[in-house]
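A single protein chain has been removed from this complex, and every other one stays in its place.
First chain written, first letter: the chains are A, B and C, and each begins at residue 1.
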Amino acid sequence: MSKPKLGIGMIGYQFMGKAHSHAFRDLDFFFPGGASPVLKAIAGRAEAAVRDAANQYGFESYETDWRKLLERDDIDVIDIVTPNYLHAEMAIAAAEAGKHVICEKPMAMTVEEAIRMRDAVKKNGVTGLLCHNYRFAPAVQYAKQLIASGRLGRIYHIRAQYLQDWIMDPNFPLVWRLRKEVTGSGALGDIGAHILDLARFLVGEITELTATMETFIKTRPLGEMSGGLEARVDGSQTGTVDVDDATAILAHFDNGALGVFEATRFAGGNRNGNRFEINGERGSIRWDLENMNLLHVYLEDDEAGLQGFRTINCTETVHPFADRYWPAGHIIGYEHTFMNLFASYFESIVEGKPFQPDFDEGVRNERVLEAVETSAQKREWVAIPQE
Amino acid sequence: MSKPKLGIGMIGYQFMGKAHSHAFRDLDFFFPGGASPVLKAIAGRAEAAVRDAANQYGFESYETDWRKLLERDDIDVIDIVTPNYLHAEMAIAAAEAGKHVICEKPMAMTVEEAIRMRDAVKKNGVTGLLCHNYRFAPAVQYAKQLIASGRLGRIYHIRAQYLQDWIMDPNFPLVWRLRKEVTGSGALGDIGAHILDLARFLVGEITELTATMETFIKTRPLGEMSGGLEARVDGSQTGTVDVDDATAILAHFDNGALGVFEATRFAGGNRNGNRFEINGERGSIRWDLENMNLLHVYLEDDEAGLQGFRTINCTETVHPFADRYWPAGHIIGYEHTFMNLFASYFESIVEGKPFQPDFDEGVRNERVLEAVETSAQKREWVAIPQE
Amino acid sequence: MSKPKLGIGMIGYQFMGKAHSHAFRDLDFFFPGGASPVLKAIAGRAEAAVRDAANQYGFESYETDWRKLLERDDIDVIDIVTPNYLHAEMAIAAAEAGKHVICEKPMAMTVEEAIRMRDAVKKNGVTGLLCHNYRFAPAVQYAKQLIASGRLGRIYHIRAQYLQDWIMDPNFPLVWRLRKEVTGSGALGDIGAHILDLARFLVGEITELTATMETFIKTRPLGEMSGGLEARVDGSQTGTVDVDDATAILAHFDNGALGVFEATRFAGGNRNGNRFEINGERGSIRWDLENMNLLHVYLEDDEAGLQGFRTINCTETVHPFADRYWPAGHIIGYEHTFMNLFASYFESIVEGKPFQPDFDEGVRNERVLEAVETSAQKREWVAIPQE
Partner (left out) sequence: MSKPKLGIGMIGYQFMGKAHSHAFRDLDFFFPGGASPVLKAIAGRAEAAVRDAANQYGFESYETDWRKLLERDDIDVIDIVTPNYLHAEMAIAAAEAGKHVICEKPMAMTVEEAIRMRDAVKKNGVTGLLCHNYRFAPAVQYAKQLIASGRLGRIYHIRAQYLQDWIMDPNFPLVWRLRKEVTGSGALGDIGAHILDLARFLVGEITELTATMETFIKTRPLGEMSGGLEARVDGSQTGTVDVDDATAILAHFDNGALGVFEATRFAGGNRNGNRFEINGERGSIRWDLENMNLLHVYLEDDEAGLQGFRTINCTETVHPFADRYWPAGHIIGYEHTFMNLFASYFESIVEGKPFQPDFDEGVRNERVLEAVETSAQKREWVAIPQE
């Protein structure tokens, strides 16, 4: 009996291209009973670069026109890892070509785009995946189990931060992630999107929020890292940063919980500090991506005197996905969030079952992101429509 | 040569009465060169209780009418550790009687009260102390030095939480700290006031904010802990919680920094988690009251490869106040924040120098607290008048 | 009804003199129902220094001849905080004068001395206290309860280190703590004694051990800190360090547990790192003096998936001594180990009950310390006589 195979066509090849490709390659090894992704083709405009990527990542072929991928019968899934402004066009085209669609986050530039993307996959009977990989860290999956099973009781609080520091140097150039036309927003869409998605995954729907967005350094040099988007790349010229360096949010959830969120690229010493604490009536949990195997759990029912946060290394067979990898205490890293995500997604495709986070989830996320921007502009609380 | 003595008259005798009294008693020991507080009298309405307190705390006498303290010539300083609604009346009377005034936080029920208190001490030429003791943790004092000396550069962020969990049980009774008429506000004034004061101390003035306040458990039993304020104390009856269980705030500072604050009594597992992180262009710091001797410091100028938060035990002779106590690594506790505070305050009185946090600072704090309540009620950003 | 009073006569006035005096002064405050120590007199050879100490510490009088203390009827307890070579003579004389005796650790220079001290207190019907204060950290007391109640089951392991770094600079002078004739041993007696005592307190009796002792810097300048013991104090001359900078030990316990111990003053960055981990068949505990309020507890019976070390802040009313101080999460510091110790000791005196660690415990400790030195010299395993 041969296992099912899924031909993959990837559009884009930078950081996320590397992370996705690596995860696809490792799936047969760690999930031998699941569907087998076959790296059919990768597309990018710059031929030399995309050829190199195809070689390193292990794709069988490459294309310089991404639409060629849609025409190929050997490709079942289109994986979009391009800058955000391209997501909608590509995802809709892929869905209309009958391909399943993996889309990096944030899903789209607007809620309207996201809705069109969602409608396209629904209409064409394909499955969309919005790539919120951190949901699939074993410790986060385990947190979800604890909450869903009522172990924490009613949730009162979530406070989450995604703290980075990679653009604090004023001489750091105006890369595409700092250009609104390409990326939509700054810290909000890049990292804030992750903590808001985790909040929705773990706590529930956000009903209203108020937010503020800051741009601490408003002018930056145009540099070679700025991509091909600007005409003038001589290093002496500067451009305007038109996205947020930092975003902070207060939010109410449908179940009465209170959320406090902060995403920033100006938190020196925090290389990748994606962390949250959730407090419920029967317990609390803490997590931090930089020590992603650990979940800190406090249980109100613990005996008096012995109450305290437990530091749990979620690498035991009882923890989600842990049996796929190594014995207890042998930690896994960032890349495994993608493996767990894709293995689950492919399983849902093969078995014809629904999957989350899909494009419906993406639309809900996009409503939150758009509400943040609206609130920051109007300086008022904004309600989020619930479908 | 005998050292200067200051007669102390205390009004109130509960938790803060104990903490203040203890600090006064220890001052001669740890600050032998400074002024010597003499515990002259303590006042409270319940004679048996105040007599016991006098005995345990070491006061020479007690009174059941606090105004008697004002008449005594041997008392130089009135220390007010009563519930908040009494602060203004007592502080103004004390100032008018020519006494220096120590006042527990939050200073008052309203900005108007705080202004009257401030004006009273100014008019009468006495020194007011608003008792924000956490400013005087050695690690916090050291943090202040680092920031003031420019070591962190321009400040971008402060995120601070004061997390407690002592009223999470729905059967916890309606104590005075949960009654608006007595306490003014709940988590906001009790613990939020501390982190907002620390933010002002370390970062600068808050110019505007938006906030939300939550009461998760709106009805509680009336119990024996509820004090003498309600008529019906039979345990079967319940009362309404009319103060906040939790408050969350977004704030802008005059120097452009962004603040995110949260104070809650519903964060299970956090017994007394008063913590902050501040990010500047050249470094970051983190502090947590539950490990109050430690300051975590990140310096952007550190050599590449060796960059990371340093865990500094602020018990070395170079750290503020540390030479008063024990050798390096022998930690001090909560009570020392009061000793450092009072020693500094008494020194300022003896030397006739200004002191902070005084009642001017108290007024500024009160403006922030009132703006939080206004913002939460009106659901909008509120500007804070700068004097 | 007046509470019992105990007149205290202290011999010595340096670091330990300060720590003991402070604890005595605070007892009435935190242990109002217990015996009340009265600081009657302090003795030391240098009149100016001992007079200053009397003033700062709050003693009613001072003596330059310690034997005068023994003659005073108003003194019930002699507290010996002198260098180690003086302990035996003073303790025996005090016992023979009918005084209770507090003795700083290590108890004596030899087992023979310790036995004479023990016999002296027994013969004279007074109570000896060997001042191992760390037994009385609340977290350590709680650890003892857990072990004694069988919560950890059979004990397999203890590994303990006492790591300091205050003499790493080769120019640090030859102080009395580095001179064998005065101090007996170096890291072993000063800090190793603490972890060995904790091990005996928590785990049981050591039956045999093998050890090694190192002196990394064998010659040091004679400096003004060297005390009055050497003839030549001109700063240009050097002396030989004849005690250990570091000691390491393997040990077997009577209950089959395996102990690994290390005491060193050459562990850079460890200001006062007194820490242990104990592993039993049903659970494990970890403690570190630099965060002395915390006890980390692992319980084998915890539910699968939720197993992990709990970080417990031992400041809740259910924890030993915690109800004497502040609310949960308001930490206490180093000095409270002495308060808890002395309060318990005085209670035992007043009630005529046995107390530990007494001089019997001191003899047992001294046997271990002497075995370490013997083992290190002979380079072989040494059995420890069990009484």
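Quick notes on this one:
To be clear about the criterion, contacts are C-beta pairs under 8 Å (C-beta built on N, C-alpha and C of every residue); 3 or more make two chains touch, one makes a residue touch a chain.
Keep in mind that what you see is a predicted model, and the values were worked out from it rather than measured.
Touching the missing chain, out of C:A49, C:I115, C:L250 or C:V318, is residue C:L250. Checked against the hidden chain, the listed residues A:T110, A:N291, A:Q356 or A:T374 yield one contact partner: A:N291. For the chain left out of this panel, the touching residue among C:S21, C:Q161, C:N274 or C:T337 is C:Q161.
Contact with the chain that does not appear here is found for just one residue of A:Y13, A:Y57 or A:F201, A:Y57. Although one chain is not displayed, chain B still touches it through residues 142, 297, 299, 302, 304-313, 316, 318-319. Within the complete assembly, residues 15, 19, 21-22, 25-26, 28-29, 32, 55-58, 164, 166, 270-273, 289-293, 313, 315-316, 325-336 of chain A touch the chain that is not shown. One chain is missing from the display, and on chain C it is touched by residues 156-157, 159, 161, 163, 165, 168, 210-212, 214, 216, 246, 248-250, 252, 256, 258, 260, 262, 264, 266-270, 277, 279-284, 298, 300, 307-309, 379-381.
One rule holds in what follows: only the chains that are shown with their structure count from here on.
In terms of the distance between Cα centroids, chain C is separated most widely from A. Between the Cα centres of chain A and chain C there is a gap of 55 Å.
Put simply, the C-alpha centre of chain B and that of chain C have 36 angstrom between them. Looking at chain C, residues 313, 316 sit in touch with two or more other chains.
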